[in-house]
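With one protein chain withheld, the remaining protein chains of the complex are depicted in position.
Should a chain be cited, it is by its letter among A and B, assigned in written order, with residues numbered from 1 in that chain.
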Amino acid sequence: MAGGGTGVPGAVPGWVDHALLPLLNLLAAFTLSVAVILAIGENPLDVLGLMVQEALGYPEAIGYTLYYATNYVFTGLAVAVAFHCGLFNIGGEGQATIGGLGAGLVGLALTGWPWPLAAAAAILASALFGAAWAWIPGWLQARRGSHIVITTIMFNFIAASLMTYLMVDVLIRPGQQAPESREFDPGVWLPSMEQGLGWFGIAVPPSPLNLSFLWALACCVLVYLFLWRTRWGYELRTVGRNERAAVYAGIRPARVMIVAMLISGALAGFVGVNEILGVQHRLMLNVVGGAGFVGIAVALMGRNHPVGILLAALLFGVLAQGGAQVAFEYPSVNRELVMVIQGLVILFAGALENLFRPRVEALFRRRRAAVSTIQGRG
Amino acid sequence: MPVPVPPALETRAVNKWFGANHANRDVSLSVPKGTIHGIVGENGAGKSTIMSIVYGYLQPDGGEILVDGRALAVRGPRDALAAGIGMVHQHFMLVDPFTVLENVLLGAEGGWTLTRGMARARAELTRLARDYGLEVELDRPVGDLPVGAQQRVEILKALYRGADILILDEPTGVLTPQEADHLFRILRALRDQGKTLVIITHKLREIMELTDNVTVMRRGEVVANVRTADTDKERLAELMVGRKVQLRVDKRPARPGAEVLAVEGLRVRDPSGAERVRGVDLRVRAGEIVGIAGVSGNGQSELLEALGGMLPFAGGRVRLHGQELPSGGLDARSLRGLGVGHVPEDRQRVGLVTGFSADENAILGHHDDPAYNGRLLLDRRAVRARCEAEMEAYDVRPRDPRLPASGFSGGNQQKIVLAREMERNPGLLLVGQPTRGVDIGAIEFIHRRLVALRDEGKAILLVSVELDEILGLSDRVLVMFDGRIVGEVDPAGADERRLGLMMAGAAAG
Partner (left out) sequence: MEDALTTALLLLDATIRVATPLVLAALAGLYSERAGVVDIGLEGKMLTGAFFAAAAAYVTGDPWLGLLAGMAGGLALALVHGFACVTHGGNQVVSGMAINILAIGLAPTLAFAWFAQGGQTPMLPGSARLPQIPMPGVEALGGIPVLGPVYRELVDDTNLLVWAALAAVPVTHWVLFRSRFGLRLRAVGESPAAVDTAGLSVAGLRYKALVISGLLTGMAGAYLSIAHGAGFVRDMTAGKGYLALAALIFGKWRPWPTLFACLLFAFTDALQVRLQGVPLPWIGVIPVQFIQMLPYLLTVLLLAGFVGRAVAPKASGVPYVKER
């Protein structure tokens, strides 16, 4: 397998790799999105304009956008950590569901506790639950060689069934039709941003945005530090990039893979903190709502780097919030339009990432060849 | 007056580049009809490249290919097959779960259902088997067959497609001597039936035994086209190795000290389970360089990887500084702890993580050393300082610790690896192909460094396919063939030709 062809780092300047190519891919995805909007008979500029206005135009909208982005940061980081270890974790949806269960059990159990302790316990529980759900596919991949993509898909379904069972038969509030638990004691609710900023005398309108957004930002920093500034992150990236070199360096790939999946699952599990403890204040079904899959798009667009993931999560937050409002305003547009754009972004930023690369690289090679003929070969 | 018969196969001034590597430089050769033609040369001489071009698997960057005197436009294997060219690749192109019959049929099914083609192929293969001694069980899955039989399947594939010209790339590389003899009988029978055969090999014994004519290649060029009867092994060995610029290494005689590494009866299996090191004994003392000469693929790589902790021992004993290692060997991390440095043969796939920056690569394998770690975080400044110091000492260019390893030239990549492994005061240094793909200036530098390390009293075990390098650097030379050490040579008075013969398994030490 000579060279591998494309994607050799250093073949083009960093800004091309990290900015130009992602932008080209994004542009292609949006061009097709515009075509879809045209196809359903609306003016793309109006639709996209309204989308941005409704997502960023006023404080309440921004609150909603950031609330969506919070989930996407968690799932995007989850996908990225696994990806740096060469693993494709499609199970974010299931891991987030089970993580939510962990957060919810804490919420139910800790009646009367002060919220900071409850929040810490919920973060821990959702991490443990999410990690446990990711551990099985990780272990199966590392030790038994079962393909992690398939097992994580299967585990999404198993998680959904398990959760349904628990909500319908076990955790449901007695005497109630809807499969939901009782509401948590308000003392353990994660304060909303409105409350939190209120302590500092800053008034913002109410929205689902809550303090877990800060935890998401912290996770970006922690993941960055872990991956690039610790020896464990170093080992993880080595295994992902070159397993032979990892063995050469005395790293045990199987163990590192399992650790990567544990971290990935824990990150996905934090969606539960945002949704269950921060917004719903009770255990219920379908709280993850596809955030696990959006995480794939976020990670791909964000080039698996926390900064990129944060930006991509904001973009998808805008899409989610703006899309919902557009669907409200336009009779011929519904919420699923956002999924079209998400799908196209995954297609162009992920599967078709090589669409423009060869041409762009050739462009730079030609320029560099001209330079190096002058300097002579060394 | 007889009409001159055009050669069965001819190439004219064929050129091929792989990036900056000129793999074929104006390669012209001519293969008369009904002969066995040998193409001989060292690793990387361009033998396989030219024949892959003839077969259409690779596209040339210039030149012409003629079959029976007619220019042929080969855009892909389909064109070559249509012109009656068949090829048996070094790595067999077989579908393992398929039966022999299915493998032969693939691409030559003779209709859109298989039934009739199968019946015809069965009859035809039975005939071919009888005529040429190509017996294989037609209904066995190919993956279950021994390699010798798999090779016969490849030959049958070509013959079934009506090949008149058959190219075989290193056909005996994976065969036992008995299997090789069997193969030679088949090939002679094919020639006697009027087929034209081209054998790519680096084994001179086979050339002398089998071929009518031979083309010698070196560094992408044809250096000789001769009749086999007019030459001999010694002459061919000389042509093959060439009168290269002697890169004489200035060094004083070694003053070996205590024994550092002692290997007894070591056996190593590769990841596929094949035993590649089959009972090796060797000793390396402090202050000496022991070189292992040999054609690649004779177990040197696995020997080095096992001693470096990448493959487990399958048998035998190894003592390091007098301490016996556990019977299965140690992992790379523990060995580094015992002061073993390892410059792997393949720096790009093993020795470096090409996507990592130079400074990240500078701590590969030493990343948990307290020198670079705080309680939680890596000490980036320490890592960078280390890398900068090594880059300075080894004159790595560009001197940019943050540049990804893939952004350095081969020579500079190698210096990054060497610096990492040599600058940590290893008691034992394992070195594989230290100058492969490295430019002349860097070669001299690397050689001087290795000798300097030796003079500091370190033990060095060197594996290289470059004879010059082995002879220039080593204080003792062991020759490895087929997983065993077949002899020891004193590099000072070594006869390169005799060494070449030993490497080719043609002479005993």
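What we mean here is this: a residue touches a chain if its C-beta (ideal position, glycine included) is under 8 Å from a C-beta of that chain, and two chains touch if they have at least 3 such contacts.
What you see is a predicted model, and the numbers here were worked out from it, not measured in a lab.
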item: Left-out chain, listing which of the shown chains it touches; value: A, B
item: Candidates A:124, A:311 or A:340 - the one touching the absent chain; value: A:340
item: Listed residues A:44, A:191 or A:350, member touching the removed chain; value: A:350
item: Omitted-chain contact residue, chosen from B:8, B:27 or B:58; value: B:58
item: Interface with the undisplayed chain - residues on chain B; value: 18, 49, 52, 55, 57-58, 76-82, 87, 89, 93-98, 102-103, 105-109, 111-115, 117, 157
item: Residues of chain A in contact with the chain not shown; value: 1-2, 4-6, 36, 39-41, 88, 90, 140, 144-147, 149-151, 153-155, 157-158, 161-162, 164-165, 168-169, 293, 296-297, 300, 331-334, 336-344, 346-347, 350-355
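Definition applied: only the chains that are shown with their structure count from here on.
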item: Gap in Å, rounded to a whole number, between the CA centres of chain B and chain A; value: 45
item: Chain A to chain B touching residues, read off their complex; value: 2-3, 8-11, 225, 229-231, 234-235, 237-238, 241-242, 244-245, 247-252, 377-378
item: Chain B residues within the chain A interface of the complex; value: 18-20, 308-310, 331-336, 342, 344, 349-356, 360, 363-365, 367-368, 372-373, 376-378, 380, 397, 403-404, 406-407, 409, 439
